[in-house]
Each structure stands twice: as structure tokens, then as C-alpha cells.
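For this view, one protein chain was removed and the others were kept in their places.
Read from first to last, the chains carry the letters A and B; within each, the first residue is number 1.
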Amino acid sequence: MTQTDRTRAHMSQAGTPASELPLLRVTELAKSYGGLPACRDVSFDLWPGEILAVVGESGSGKTTLLKCISALLSCDTGQIEYLMRDGVMRDIHALSEAERRFLMRTDWGFVHQNPREGLRMRVSAGANIAERMIAVGARNYGKIRGAAENWMDRVELDSARLDHQPNTFSGGMQQRLQIARNLVTHPRLVFMDEPTGGLDVSVQARLLDLLRSLVTKLQLSAVLVTHDLAVARLLSHRIMVMQGGEVVETGLTDQVLDDPQHPYSQMLVSSILPV
Amino acid sequence: MTQSAQKNPAQSEAVEHGHADKIGPDPNYNFAYLDEQTKRMIRRAILKAVAIPGYQVPFASREMPMPYGWGTGGVQVTASILGPDDVLKVIDQGADDTTNAVSIRQFFVRTAAVETTEHTEEASIIQTRHRIPEKPLSEDQILVYQVPIPEPLRFLEPRESETRKMHALGEYGLMHVKLYEDIATHGHIATTYAYPVKVNSHYIMDPSPTPKFDNPKMHRMPALQLFGAGREKRIYAIPPHTAVYSLDFEDHPFEIQQWEQSCELCGAENTFLDEVVTDDRGGRMFVCSDSDHCNRKREAAE
Partner (left out) sequence: MYVAVKGGEAAINEAHKLLAEERRGDLAVPELSTAQIEEQLSLSVDRVMTEGSLYDRKLAALAIKQARGDLIEAIFLIRAYRTTLPRFGYSAAVDTAKMGIRRRISATFKDIPGGQVLGPTFDYTHRLLDFKLAAEEGDEGETSGSDFAELPDGVAQLDDSMPRVVDLLKHEGLIEEERPGEKPESIGDLTREPMNFPVDRDVRLQNLARGDEGFLLALGYSTQRGYGRSHPFAGEIRLGEVAVEFVPEDLGFPIEIGEVTLSECQMVNQFKGSTEAPPQFTRGYGLSFGHCERKVMAMALVDRALKGRELGEVVDSPAQDEEFVMEHSDNIQASGFVEHLKLPHYVDFQSELELVRKMRRERREADLGEKDPQAVEAAE
């Protein structure tokens, strides 16, 4: 079974309407820093409603990959095509900066490992959530505030703290706020870079539960970078194992984690406790 | 140029404004101080600014004989558009006799020997700092604003390279985030001066630190409005009859200041009032900030 077949099988299994085109198609992507390859020959399709986990140790190239496909970094060779709302696949590096930035604040979300990178620390929680709504044209204060309150609830933050600044929040709360800020405009694709990294284990578990219910409810597609196989198991449908800048194994999450084929995947799996 | 040119303006013979046409301009300087090439460069920037309403045009601001921050941008714009037949009015905080307004007026009397006036309707060019005259302006007039910080996004994003991009891409969400934050904290939009506007449905612009009371006067004003920021090296413009919209929310519409009092000198009820402290026991009175408007109203009453 080819990779695509396996994906399709998975998609119909998940009950998501099959589409002719993937949401994101990465073809032979390569990126190096000063002659040192950070990732090379990476290709994959991401289908609507699918969560893809990219796993590997630090230095495996997974974060570089995430930055390239989310247009934060330019890539040396290869193509990254995204299915625009008009149904056309377009290479994101060929988009004008205006189109790319528009995409980033409407169709896409980016959840950083460090919430401070994804939040405006000097404005209130409410203003953080409001920003994307305003960016797409919302101009009614009452409605914006109502939606912000609603999203505070959805990410299980006390809406009484709507006017408080994020630096009065704990790390876990800041991460919830960052998620709310990203999801308020209903993006179609979310990039997540170690979203639970740096949090206490108990906080991590609650956040994972929340993320899992949100992505299901909103039928989000996501590329999730993590070194934590437990996170990948809980959230992703499919998994891609990277080592030294290359993809060594791809498959359905359960398959790869239960029956890893590549020695490196085997090593990764055996080095963690089963979930 | 000789060294006498370096003499302090005040040490040369006093020039009484309003009668300057009897004395020629200081022969040590080019007309209106700037050399013709510099004026042409500034005029080109002005033309570009008029063609793209609200867009900040970078220009090679010159070092002027008054400090940066004291009106060098406005002075350069005025110097570039001034002709011998122009009649100039200079106001600061609405008044013709505040020290810096006097100083700038003297500068042009000395270097261009133009006629000056305090009467708003007699002036062909009005240079202002922080106010728009109360009397509506006409198509024959040009209003030149002195601008300290031209970038309305500066206090939200300090980087020029980033704000330029935000203007180019029309990414103005951050401005409304600031207004949102005002309402969330204070219950109102707490910006009272330098209140941001959208010009011709495109660029967001800082009207300079004029009170928001004056914002509606900018909307479809028949006079050409030019803005000069010398230290920051930017010129921008609002052509006559251009739409100028003060940013707000649907459910928190833009409002101007209102006073319970009327002017205690002329009785005007719809002007911007300055508060004057009259003693150290809380005594105060409110008077028009536009000195010409107030004087004329009182003269008419007598």
C-alpha cells in the first residue's frame, strides 16, 4: 500500500468527505544552513481534517521543516502547495507577501512552544483574541468581546480574566490563550511546535485533552511537531519520523507506534513508556 | 554667505509683522531660506503626497536653523510653497501670539518678507501646530501642519521596516486592537489627540497632535492639507475634499470633546476651549484656544 493509499483509507475511515486534492502538498523540500542540510527530500500530503505528527529528536530537522512549510523560512528547493479557499493549489513561496500574510492571519494558525512568541504580552487576553477578528474586519466591540469571552470559555480560561494581561497568567493558561487567539477565526490549518513542551506533566495532560476535543470539534487540519511520542499518539492520525533531516518512516500513528519498521523509529518507540 | 548671516534674528532690526512688505527679504538668504533645488525636491515630495493621500513620503529633510521638533517639517513645507504674494498666518495651540508661532512668523518675515496676518480668512497659507482654525477654510487656502511623529503605528510597532510593510499591506488590525484595549480599560476610546484617521479609505494617518475635536474639520476640507515632519523626514497630504474617517467601532462611534461651559471671553459655545488657572484656590476659566476666532467674535459684539 502506498503512502497515499494508506492516507485515503484512513480518511474514509475517519468519515471526512474525501477530496480530490490535499490541503497541503510538500514535494522534495530541502533546506540547509551554511552548507549543512537541515532537512532534505521531504514530501508528504496533508488531507483536510488530518493531524500529522512530525517526530524526532532535537536536531532532526522537524522544526526547520515546520518553519519552511508555514512560510516563516524560505526553502532551498522543493514546493509547498496549499489548497486556497478558491479550490486552487498554489505554491506558498510564490505568493506575494500580502497574500502570504493574509493567509497567516486568516486561514492558518501557529501555536508556538513558547506562548510569549505567539502572544502580545502588553495587551489584555481579550485583545489578544480580538486581534485576528479585527484583522478580518470585525468592527463591533460588543460582538468582538462576546466572541473573545466565548473563546475564553472554550479553552477553559476564566472569562472574568478577559481584561487581564497574559503575563499574569501561568504557562498553561498562556498556552490556552495562544490557542484561543489562533482558533477564533476558524483557520483551516494549524501549525503546532511542541505545544505542550515546557509545561508540567499534569498541565500537559489537560491541555492535550483540550486540544484533542478542539481539533475534533473544529475538524482542523494540523501539522504537529513534537519529540514526545505520547503527544503524537494522542493527537495525530498519521506520523512522520525524522532523523538527520530525512524522513525515515511514515504511516498511521497507531501502526508506526505499535509496529515500527525503521531501526530509528524502533529505538524511539522503545525508549518511551507505552501510553 | 557672510558671517553676518549667522547673526541671531532678534539682533537684527526688529521686523514688525503685518508690515513686512515695506522691507525686503534678508539678502543673505535665498527667498524663504531654502535653496531652489531643495524646494524643488520638497515640492516633488508634496506632489507625490497629494497623489497618494495619507501616504508618508520620505524626503531629504534639511537641517534648519531651528531645533528639530520645533516645526522644521512644517517650515520646510511652507518655505517650498511660499511665494512673494502669499499671506501667511502661523498658529501654535490655536494662538497667533504663542512664542514659537511668533518665532516662525519672524523667520519668514525675515527670509521672505511676506505679508502676515492673524485673520484666518486673509491667509493663503496657514502653518499650524496642534490646532485647526475654527473658521472653515476655503479652496484658496493651504493648511500646513507641523508633525512630531508621523507614524500612527509607531507606538504599537517601533520598527520602521515593519510599519512600512503594515501600511503597504493595509494590515491595520493593530490600531483597532489599541482602541479595543482603550474601551476594555476605560469604557471609551481614550485617545483624545493625534486620533488616528483613515484617509480616502486607504492609508491610516496621524493627524499630528491636534485634539480629536478637530478631526471632523479634516473631512472633505476644501483647503489642501499638508503635513511636514522634519526630524522623521516625512511629508504627507490630504487633497481638498478628501474623505477622512476617524477610526472607531460600530457600537462605540467616534465622538468629539464637549464642554459644559462656553468661552468666557466671547461666549462661543462650539469651539475648543483652553482651561486657564486663575488662582491657586481652584479658580479657573475656559477660553477659546483659537485666539483669532475669539478676538473677532468679541470685536463684532462691541
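Rule of thumb we're sticking to: a residue touches a chain if its C-beta (ideal position, glycine included) is under 8 Å from a C-beta of that chain, and two chains touch if they have at least 3 such contacts.
Computed from a prediction, not measured in an experiment: that's the story for all the values here.
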{"item": "Residue touching the undisplayed chain, where the options are B:K39, B:K89, B:R131 or B:H176", "value": "B:R131"}
{"item": "Sites on chain B contacted by the missing partner chain, in the whole complex", "value": "1, 3, 5-6, 8, 10-11, 14, 17, 29, 33, 35, 58-65, 67-70, 72, 92-95, 97-103, 106, 129-131, 148, 158-161, 186-188, 190, 192-194, 209-213, 231, 233, 257, 259, 264-265, 272-276, 278, 285, 287, 289, 291, 294"}
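Here is the rule we go by: only the chains that are shown with their structure count from here on.
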{"item": "Inter-chain centre distance, chain A versus chain B - centres from mean C-alpha coordinates, in Å", "value": "49"}
{"item": "Chain B partner contacts - residues on chain A that touch it in the complex", "value": "97-98, 101-102, 105, 120, 123-124, 126-127, 130-132, 134-135, 139-142, 144-145, 162-163"}
{"item": "Chain A-touching residues of chain B, taken from the complex the two chains share", "value": "165, 168-169, 171, 173-174, 176-178, 180-181, 183-185, 249-252"}
